[in-house]
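What follows is a short report on a single structure.
Just one protein chain is left out here, and the rest sit where they should.
Presenting subunit A:
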Amino acid sequence: MMRKATNWTITVLIALGSLLILFPLYMTISIALKNPEEMALSIFSLPTGLHFENFRNAIEATNFFNALKNSMVITISSVVFILLTNSMVAYAIARNMKDKFFKVLYFYFISAMFIPFQIIMLPVVKVTTDFHMNNIVGLIILYVVYGLAFNIFVYVGYIRSIPIELEEAATMDGASTWGTYWKIIFPLLAPISATIGILSCLSTWNDFMLPLILLGDQNSYTLPLVQYVFQGQFGTDFNLAFASYLLALTPMVIVYLFAQKWIIGGITQGAIKS
């Protein structure tokens, strides 16, 4: 087959489109680095002075490192527990689909995908307060539990494509069900766990609503929540506000720059398999 030449028309169109994506991000970086006088001269121009004091002020105003720590603790714990527990529940279900209990359980979990969060939003605050769970630990538990609906759907589909003979051989050799799961199945789930891990990580890190309704103590606020709470304090100091936004966006952007191929690949893989 002949190698087709580069299609320049499409390359140019795609490049123009990508400018629409990049423009707001350019504005964010440039406003975060300017001071009001430079803004008055021209909003669009590149920053000349590089006012890093905006960042220092934003870090102080929003207690940035505390919020960063909270977001990291919440996201990392949720993802780890989601991968360990949700896959295990899915494994038990996938290998017992002939049993009525597990079959009902499967449909019970996945039917929750259709329940809008708003119907539980008001009562769940009451329930979590009764359990003294309106804090970071409670939030992590809720992310892990709410993940079950979608993750069981994806994991069960994947596990059922793994031949059962492997496990039968292990059982013959005297391995327990737990041992079989941890030593044989869990490692085999790595590709789909990557997909689920990436999706959970992004949705937990960027979630706003659950922290908003659940977290009572200001010291436990996450990065998005802090931006919301300090809107009033930023006032018309847009340089301060944008420095704060940029700081809040940066950790995930750094992760993305390094793991871009892996992140997009994981989502592509998940889309094709399920």
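In the analysis below, a residue touches a chain if its C-beta (ideal position, glycine included) is under 8 Å from a C-beta of that chain, and two chains touch if they have at least 3 such contacts; residues count from 1.
Criterion: contacts and distances are computed from a predicted model.
Missing chain, UniProt protein name: "Sugar ABC transporter permease", from among "Spore germination protein KA", "Rieske 2Fe-2S domain-containing protein", "Sugar ABC transporter permease" or "Outer membrane lipoprotein carrier protein LolA".
When the omitted chain is restored, the residue from A:115, A:164 or A:188 that touches it is A:115. Note that of A:73, A:105 or A:184, the residue touching the chain absent from this view is A:105. Contact between subunit A and the unshown chain involves residues 1, 4-7, 10-11, 13-15, 17-18, 20-22, 24-25, 27-28, 31, 43-44, 85-86, 88-89, 91-93, 95-96, 102, 105, 108-109, 112, 114-128, 141-142, 145-146, 148, 171, 176-178, 181, 202, 205-206, 208-209, 213, 223-224, 227-228, 231, 238, 241-242, 245, 248-249, 252-253, 255-256, 260-261, 263-264, 267-268, 271-272.
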